[in-house]
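What follows is a structure written as structure tokens; I'll ask about it next.
All protein chains but one are shown at their positions in the complex.
For chain A:
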Amino acid sequence: MHRLGGVGLAAFDRQQLSQRSFAELSSELSQAQVDLLHAQLDQFRTALVRFASTHRDSIRRDPNFRHAFQQMCAKIGVDPLAGPRKGGWWAEILNLGDWQYELGVQIVDVCVSTRERNGGLIEMGELVRLVSKLRGVAGGVIAEDDVIRSIKTLKPLGAGYEVIDVGSGKKMVRSVPMQLDEDQAVVLAIANQEGGRVSEQLLVSRKAWMPERAKAALENMLLRDGLCWLDDQDEVNGVAYWVPSAMHWDE
């Protein structure tokens, strides 16, 4: 999204900067043209504000509408996330800043309360489901997109919230400041394909790993990081490792 340096509406909102921009423009355009441009942008902005307030409820309730609106804002260089902190008027028109932060708090809530079970790694689908449950019917529908955007706003917290792509369209959300090494990412990807279950033999046969490498990766996840659980009654391999965040839980 364009911010201070760009030619989006946000830039023109700030008095000083707009003056400076006009000064730059005037060397190429005549004053009349600048005035016309300014008037048109004002008109556009009024229309946009009216649109935003008319459709505020739809934006809050419907993720598809919300997605389209965010896309439109991105195109014209407006940041609807400019929250109360920045004193942006978008926040007042839309109250979207509050909505986004509220969602962020709920995401943190779910991540923290499931952390014991999954070691700080939760599958995106499950996160969306649990957050939706927390919000209830009144909260409206939440989509994966909304969660991803909200997690971006959590970055300044420095708590390590991050979306991880584990392949085949699956995403996981990490909420502890832990470095997932590449081998662990591979294990996670396999876990997600296998409904949560991984074994040394699976890694050897599917990824052509040496047994020692497979064992080391799994044992690290198990003992050092608490990311998986041991199953010593596995019918196929005797021992298997289960990643709770990749298992499908029906609460």
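The criterion applied here is as follows: a residue touches a chain if its C-beta (ideal position, glycine included) is under 8 Å from a C-beta of that chain, and two chains touch if they have at least 3 such contacts; residues count from 1.
As a working rule, contacts and distances are computed from a predicted model.
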| item | value |
| --- | --- |
| Candidate names "Very-long-chain (3R)-3-hydroxyacyl-CoA dehydratase", "ESCRT-II complex vps25 subunit", "Elongator complex protein 5" or "Guanine nucleotide-binding protein subunit beta-5b"; UniProt protein name, chain not shown | "ESCRT-II complex vps25 subunit" |
| Option touching the unshown chain, where A:34, A:108, A:204 or A:222 are the choices | A:222 |
| On chain A, residues whose C-beta touches the chain left out of the figure | 116-117, 195, 197, 222-223, 226, 229-235, 240, 242, 244, 247-251 |
